[in-house]
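Of the protein chains in this complex, one is absent; all others appear in place.
Moving on to chain A:
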Amino acid sequence: ELKNTSGLLYPPEAPELQIRKMADLCFLVQHYDLAYSCYHTAKKDFLNEQAMLYAAGALEMAAVSAFLQPGAPRPYPAHYMDTAIQTYRDICKNMVLAERCVLLSAEILKSQSKYSEAAALLIRLTSEDSDLRSALLLEQAAHCFINMKSPMVRKYAFHMILAGHRFSKAGQKKHALRCYCQAMQVYKGKGWSLAEDHINFTIGRQSYTLRQLDNAVSAFRHILINESKQSAAQQGAFLREYLYVYKNVSQLSPDGPLPQLPLPYINSSATRVFFGHDRRPADGEKQAATHVSLDQEYDSESSQQWRELEEQVVALVNKGTIPSSFQPTQYCLNSYSDNSRFPLAVVEEPITVEVAFRNPLKVPILLTDLSLLWKFQPKDFSAKDDEEVKELVTSEPEMIGTEVISEFLVNSEESKVARLKLFPHHIGELHVLGIVYNLGTIQGSVTVDGIGALPGCHTGKHSLSMSVRGRQDLEIQGPRLNNTKEEKTSIKYGPDRRLDPIITEEMPLLEVFFIHFPTGLLCGEIRKAYVEFVNVSKCPLTGLKVVSKRPEFFTFGGNTAVLTPLSPSASENCSAYKTVVTDSTSVCTALVSAASSVDFGIGIGSQPEVIPVPLPDTVLLPGASVQLPMWLRGPDEEGVHEINFLFYYESVKRQPRIRHRILRHTAVICTSRSLNVQATVCRSNSLEDEEGRGGNMLVFVDVENINTSEAGVKEFHIVQVSSSSKHWKLQRSVNLSENKDAKLASREKGKFCFKAVRCKEKEAATQSSEKYTFADIIFGNEQQIVSSASPCADFFYRSLSSELRKPQAQPSVHAEKQPLEDAVRLIQKCSEVDLNIVVLWKAYVVEDSKQLILEGQHHVILRTIGKEAFSYPQKQEPPEMELLKFVRPENTTVSSRPSVEQLSSLIKTSLHYPESFNHPFHLKSLCLVPVTLLLSNCSKTDVDVIVDLRHKTTSPEALEIHGSFTWLGQTQYKLQLKSQEIHSLQLKACFVHTGVYNLGTPRVFAKLSDQVTVFETSQQNSMPALIIINSV
């Protein structure tokens, strides 16, 4: 017997084979029933003789014929097939037959919807030895999974990918690509990013090798733009692959439009546009105005402040109204600014566009030859034809110059901004479309960190590494509209025009420099600095003004002041004040001068915040520069102050589009505590002047050194105290211990007392109501500081006007109570005073072992007699939160009765008598002493006065006094005192014993004579008036 590896080999005439042949014939004539039984018989015979190959064949055919039997009398013998396959594979080692059998069996199973069995069968036959076969089987298995009753999608995708993998190993690229694409359908857009990346990458690769470049590019693009979770090395590989493919694409069609690149990301809404030159760095003493720059963060509060300042100055220029077309000047456009209008740029001034890049990858990417892409429509406003508008796109350097950044490295996962400049040389409309650049990698990008550290080293080396040229558009979505109902219900966005500037004609351009500008000051310190104004454009500028919320901080000097354009270096050691040498004889009494506030630019009604800059001839010619002195006064509050200056200027020619331009400056001043001045004013009780006029007051000024720095300030000298008022002036210093220098060491307090008198009536009459009288009292026989001149008076007026701007609690006026109101006001008036005290000081400061002398001034505004006033606004306790009441407030009529205190100060009384009186009681038992009672009317109207000399009997202490005295003569006087009249009453006091007596018993009642409604009120008692009666 012949044998092969798998059993017997029959001769052709063997009976087993005859049966088998019969079965085949039956099968061919579709007699499946008979065929099956014949195959079955043959199978048994073959198995008995261990002819496995034959048996397997018979089994296979038996199963097929059983399957094909119509009506199916017996169930399909699936195990026949399994046995056959196993036999083919394991015993006969004939994979081709096994494969055939499997395919056949799978088809049968599929037709019976036994997909899972079919799939299992197919998968079982995959093996390492034949990629192509495995691929085919896997693909078929995948299809089985998807066709199941409940489709097994993930299994389908998984086996598809396995099949694709085997196809690609077998070199069947198209099939591989097809498989991957089918698997992609399952994973696309779902979150399985790692799986998706893998599929995309493979698709990209396969597409590339099949020269389907567009598909390849889009697949790679997908990997790069999604937030990838891949490792850095993987991403680097992806990127390189992408660039390589891309390069091939662009080489194929070199003339095509520049492709859109996916990397890096551009945060287009973070794009900022800046018009104008970059800020110059400070050189030496000069410090350029801060203006606006891209380095500043946007702050809505400060931008609102700037806007208000600009509105103020524009309103002033336009005579009180803001023109309807007014728009605040914006030099820097960002996502917060109003971008609905086309911004205006000036020809020959650069436009900087800041583009925010973000690299989503873990590998650095390198952009080279980065520049802006733009479109320009030149427009001659005097042109003949508007139709004939040329459109130019990029690369036309005579129209618009474009800055190119040769290398720009964005590190891994880094956000970085690039600033790109355009230089418009022609007027017209510019549209910035996007950016154009070469995208490349850094070679050896695995060592990410090392490369980022040495950006300078790879110049030239990068050009070798791969890069492709492409563009990205900048499209900025405007704010969402939300005004009309339609806009509210739908989602609509407004335009954003920050990238579409209109280039206009030339405008002047101002640069401002500050020289000797301090950063730290004492509160109230006066410092002289210089400001330099430079016109850097080709147009003359005019109408220069400066606006600030803190006009009390600085001054350029009044109009009356003689401008002394000293060079800043020469004035280094000079005092900031204007001084006059005085002879020492006149030290005690005040030196009087007068000045009107109008001279200092503080008129009524005008805005004190807007200060015109006194340019020598109002126009600053191109290229010209002017240095002006500027005085600064440290703000009264301690701490860091940010003071905003807004310089406003116009062109000499009227421009249709840009009316004015502005320049901003923010000065930061740190102030430290210096002096605290506290002042009160009270009526003097002393005998009236020889002039006999009412009004004679004492001013008490307490000055305290509250400086806390141990090292810096040594001591303060009070140099001068000046008064400034419309009606009052300081006359002389009382109680001055012989001209000692008023020094105040740390934490010391000094007390000064001054006598103040009314200005002479005729002086007051000639003066306009805005005229102030200044009186200076000098300590130390040095120099008089002319307080009515710049800068002392400037600061005084500024602080005054800022004080006046503060809301004052005005008593509400009711029309029906007018007469009473008048009376009240009259009564109030007599306790009012408008005296302003200016304390000028010098501080001796040691700094770097050099002694410096600083000067300064403090202002105190006195309004009411007896009330304390401070130089420094006292911190107010925050008012307690009131409970919100939902009740209609009752119509409370504000009681307009003046307070008792106010009423009681209508009349000023003083007693004059000898301090001690000697009387020979043994000669005469009664002692008579003449006493003068002076009554002076403080108010401006007639006052009825009643003087009552009777002792109050009810007072218990009066009874206790042993041996009190009595007044002789008339015990009650009725008088009428005219406005500010002084009347003296001669009284006589009668004593019977020696001793000390208080003469201050007369009671004085007063009321306004033409007012019946106001009751008589007892007047303030003067101080106890003690008299000593001695016996001789």
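Miscellaneous remarks
The working rule: a residue touches a chain if its C-beta (ideal position, glycine included) is under 8 Å from a C-beta of that chain, and two chains touch if they have at least 3 such contacts; residues count from 1.
Please note the rule applied: contacts and distances are computed from a predicted model.
You can't see one chain of this complex, but its UniProt record names it "Trafficking protein particle complex subunit 2-like protein", from the set "E2 ubiquitin-conjugating enzyme", "Trafficking protein particle complex subunit 2-like protein", "General transcription and DNA repair factor IIH subunit TFB5" or "MGC89952 protein".
Between the chain not shown and the residues A:R74, A:K190 or A:K850, the one that touches is A:K190.
Here one chain is not drawn; of A:A84, A:A106, A:L122 or A:M152, the residue touching it is A:M152.
Chain A meets the missing chain through residues 150, 152-155, 190-192, 194-195, 229, 231.
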